[in-house]
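Note that this complex is displayed minus one protein chain, with the remaining chains in position.
Note that the chains are named A and B in the order they appear, and that numbering of residues resets to 1 at the start of each chain.
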Amino acid sequence: MIGIDSLRFQYPSSDFHLDIADFQVADGEKVAVIGPSGSGKTTMLNLIAGILIPDAGDVTVNGIAVNELSDAKRRDFRITNVGFVFQDFELIDYLSVLDNILHPYRISSALVLTGQVRARAIVLAEGLGLGGKLHRNVTQLSQGEKQRAAICRALLANPKVILADEATGNLDPRNKGHILDALFEGVQAHGTSLVAVTHDHELLPRFDRVIDFQSFRAGDET
Amino acid sequence: MISSAYIAWRYLVFNKARSATLVACVSLIAVLPFTLELLLNESERQLLSRAETTPLLVGAKGSALDLVMNSLYLDDQVPELVSTQVNDEVSESGLASPIPLYVRFQARGFPIVGTTLDYFDFRELKIREGRSLALLGECVLGSAAAESLGLNPGDRLLSSPETVFDLAGIYPLNMKVVGVLERSHSADDVAVFVDVKTAWVIEGLVHGHADLLKVRDSTLIMERTDQNVTATAKLTQYTEIDEQNIGSFHFHGEPEVYPLTAVIALPADAKSGTILRGRYVTDDKTTQIVEPTEVIDGLLQNIFRVKNIIDSVIFVVGLAAVLALVLVFALSLRLRQRELNTVFRLGCSRYTIMRLLGAEIAIILIVSAALVASVAGVVSYYDEQLVRVLFVN
Partner (left out) sequence: MGTNTLFGIATGGGNRDRRRTIKRHWRRVLVATLLLFVASNAIADNKLVVFAVNYPLAYFAQRIGGDDVQVQFPVPAGVDPAFWMPDVAQVIAYQQADLILLNGARYAKWVDKVSLPQLKLVNTSVFFEEQYIRGDAGATHSHGPAGEHSHGGVTFTTWLDFSLAAQQAQAITEALARVRPEMAADFERRFAILRSELLELDSEMQSIGQRTAGKPLLASHPVYQYLRARYGLNLRSVMWEPDVVPDQASWVALQQLTNEHPARWMLWESEPLSDTQQRLTTLGISSLVFSPCANVPDEGDFLSVMRANLEALSSIFGPGG
């Protein structure tokens, strides 16, 4: 459950500003966000994740007011509650597939890497067809496999929110479908909210709701 | 849970070439001063311990350092020669006991030390295998020489000609190895010990050949008078001494002028040593008496002066290398900016990122330290031989 209320954000030394009057995503709801480049879609994802702090208004995730947390708390909140999937995967190239999936557990004291976690990671990866490649270096994977590994990494901690930024942008059409399948499967299993920025209009029908970001901002402003 | 060491390790393993270069770089910088220190300490030990146990040395006037290096460390730089009279002078003075040294010839690259049995008592050299010198033509090997030459008592060892073009025709002497010494951790380990008289046999001053009075082959005789028989060059001299021909070995000329490289003088007491030294102060002497510790102290002072210079050079080079390493790290951080952004977005703190980098540096330093330690270990194990190879010879 994501809630944005009377949000205002402006980058320092830039006249771009983002105003969102009201935006809600229910648990298990899958929302697609479309719109031209530079309209602020990624900025909104960063605000939800607590990477950016709004100048005014509130961002709540699962009842937590993200903008009121301290820096350290926000980092812990992010790594435990938010799963990221990026356009260019953002995998760590010197680690194996499994180590990449487990990586969040190794870089934060908010997560504890146990045998159970490791077992779950393996099950998850096998479910996404990476079973035989867990110990390969990620540079040896195909584009589709890389993104599936990234999805595993995002899902492993059972986050409340998955934020996907052009997650299918670098994939061929067949893979796009598979990746979306994988994301939806993970989201549905845990009632996770999904906000996916995308340019792939052919995928839009599969989302619960589609927001045209330009008109969404304009509409709210008026 | 933060596993910075694991992640750092994976990173270093993935970038093997870079890591290896860094380790090599750090190790090289660190290994230099360590091994230099080790080797210098060892050479100081060797030089001093040997010098301290050798109270006085009498030799020809000239370089005191050459004299000491040849007599104490069997350096192949042969000093000016003195005659056995020097030995007799020390003996007849009643102030000190002489031990003659004739360190001039070599056998297969190892110095032949011509001396008397007293040398073995003086240096406390013990026979490990075989027996001590008894007859002319025998030799006793230092442990390292025996090992390196692969010789045992009963084997033979040929002395080397002094130069390749030895026109004087000094015949190499086929010495009989009769004993091998226990390791003494000194230059004596590489020595081939012979009686000083055997060294004179090698030089040709003492030799053996068929009796000229009995010779029937007239081509062997150049001139025959009532008083003397002169042989031609055709007369073969014995190149091996055995029970049959040992009787024919004889001295040519006056033994008082036979050569030595030095005489070790063991004074009865400190006062006798001072008196003996006084006798060599006069200018008209062709000989000098030196206290090896003084000569070696002088040498060590020079060595340490050079070491100080080397140390400061190493320090500067080390500093430059550290700066270069910092640069390498800074550049690799820029290369890793994307990765760092990623983990930051995932929820990793800057502090954790620093830990990650710190772990990398720590691992590089630990591996380098281990490497340096093992090199230092090897060096300190072989320091004795290394010092001998690098400094003394």
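Quick notes on this one:
We take it that a residue touches a chain if its C-beta (ideal position, glycine included) is under 8 Å from a C-beta of that chain, and two chains touch if they have at least 3 such contacts.
Remember, it's a predicted structure, so these values are computed and weren't measured experimentally.
The shown chains contacted by the absent chain are B, with contact judged over the whole complex.
Across the entire complex, the residue among B:Ser97, B:Ser148, B:Thr239 or B:Ser332 in touch with the chain not shown is B:Ser97. Contact with the chain not shown here comes from a single listed residue; of B:Asn87, B:Ser159 or B:Ser186, that residue is B:Asn87.
Of B:Leu36, B:Leu135 or B:Leu325, it is B:Leu135 that touches the chain left out of the display. Although one chain is not displayed, chain B still touches it through residues 84-85, 87-88, 91, 97-100, 116-118, 121, 131-136, 138, 195-197, 206, 211-214, 226-229, 243, 246-256, 258.
Note that in this section only the chains that are shown with their structure count from here on.
Those residues of chain B whose C-beta lies close enough to touch chain A in the complex are 1-4, 6-7, 10-11, 13-15, 338-339, 342-343, 345-349, 352, 356. Against chain B, the residues of chain A that register as touching in their complex are 49, 51, 72, 75-80, 82, 84, 86, 90, 92-95, 99, 103-113, 137.
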